[in-house]
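Let's turn to chain A:
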Amino acid sequence: MNSLTLYVMTASALFGIGVYGLIIAGHLLRKLLALNLMGNAVFILMVTVAGPFEHGPDPVPQALVLTGIVIAVSATALALALMVRLYRETGRATLGDNDGDEEVDDG
Partner candidate 1 sequence: MTGEALAGLVFLPLLAACAVLALPSRSGRVPGTAIVVLSLVGPLVLLLPITVALWTKGAFSLQLAGFDRPLGIVWRVDALALLLLWLHAVVGALVGVQALASYPTATDRGRRFWPLWLLLSGGMNALLLSADLFNLYVTLELVTLAAIGLIAIDGKPAALKAAMRYLLLALMASLLYLLGVGLIYGQTGTLDLYQAGQTLDPALLPITALVLMLTGLLVKSAIFPLHIWLPDAHGNAPGPVSAILSAMVVKVSIYIIWRLWFWMAPAWELMTAANLLGVLGAVAIFYGSILALSQKRLKMIIAYSTVAQLGYLMLVFPLASAVAFQGAVYHLLSHGLAKAAMFMAAANILLSLGTDNIKRLSGLDQRLPMDVFTLALAGVSIMGLPPSGGFLGKWLLLTAAWQQDGWAWMVVIVAGGLLSAAYVFRILAATCFHPKAAGHNRNIKALPPAPASIAALALALMAIIAGFASAPILGLLEAGLPPEMP
Partner candidate 2 sequence: MTQALMLWLPLLTVLVSAVTGMVIFILGEKRRRLRTVLNLSAAVVKLALVGTMGMLVLAGHTPEFRIALLPDLDLVLRADALSMLFATLSAVLWLITTIYAVAYLERSPDRARFFGFFSLCVAATMGIAMAGNLLTFFIFYELLTLTTWPLVVHTGTSQAIAAGRTYLRYTLTGSAFFLIGLIWLYGLTGPQDFVVGGTLAHFHGNADTVLRVIFVLLVVGMGVKAALVGLHAWLPQAMVAPAPVSALLHAVAVVKAGAFGLVRVVEDVFGRSLLGDLGLALPLMLVAATTILYGSVLALRQQDLKRRLAYSTVSQVSYIVLGVSIGGPVATIGGLVHLVHQGLMKITLFFCAGIFANLLGVRAIGQLDGLGSRMPWTSACFTIGAFGMIGLPPVAGFITKWYLGAGAIAVGQTWVVAVLIASTLLNAAYFLPLVKRIWLHPPPEHWPAETRISRVERGAMVGSAMAAAALSLLVGVFASHPLSPLTWVSGIVMEYFP
């Protein structure tokens, strides 16, 4: 198993866990964590694409990943703010339509 395969497999596994979490988790914080996991998987893949080749790694994908991380951080921040607001308004941090059925966390 060379390192490329390892990276790709790790990324795929992370992405899978992320998708699973996004669908299964009820609490919004968990959903967000799952999303971030998916994001990390994508970033790993992109870094893998970047090399290293014979004359060093390609800097462009790394720059892209940096930008991607910045965007992911800001999107997560927005999501957290929304979640907090939602919690203050409804007393819950879930998206269920009939909130009473779901487990309530302190978010």
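We adopt the following convention: contacts are C-beta pairs under 8 Å (C-beta built on N, C-alpha and C of every residue); 3 or more make two chains touch, one makes a residue touch a chain; residues count from 1.
The set was built so that all candidates are chains of the complex that A comes from, given by their letters.
All values reported here derive from a predicted model rather than from experimental measurement.
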{"item": "Options 1 or 2 - which one, within this complex, touches chain A", "value": "1"}
{"item": "Contact set on chain A toward candidate 1 in their complex", "value": "22, 28, 31-32, 35, 38-39, 42, 45-46, 49, 58, 60-61, 64, 67-68, 71-72, 74-75, 78-79, 82-83, 85-86, 89-90, 95"}
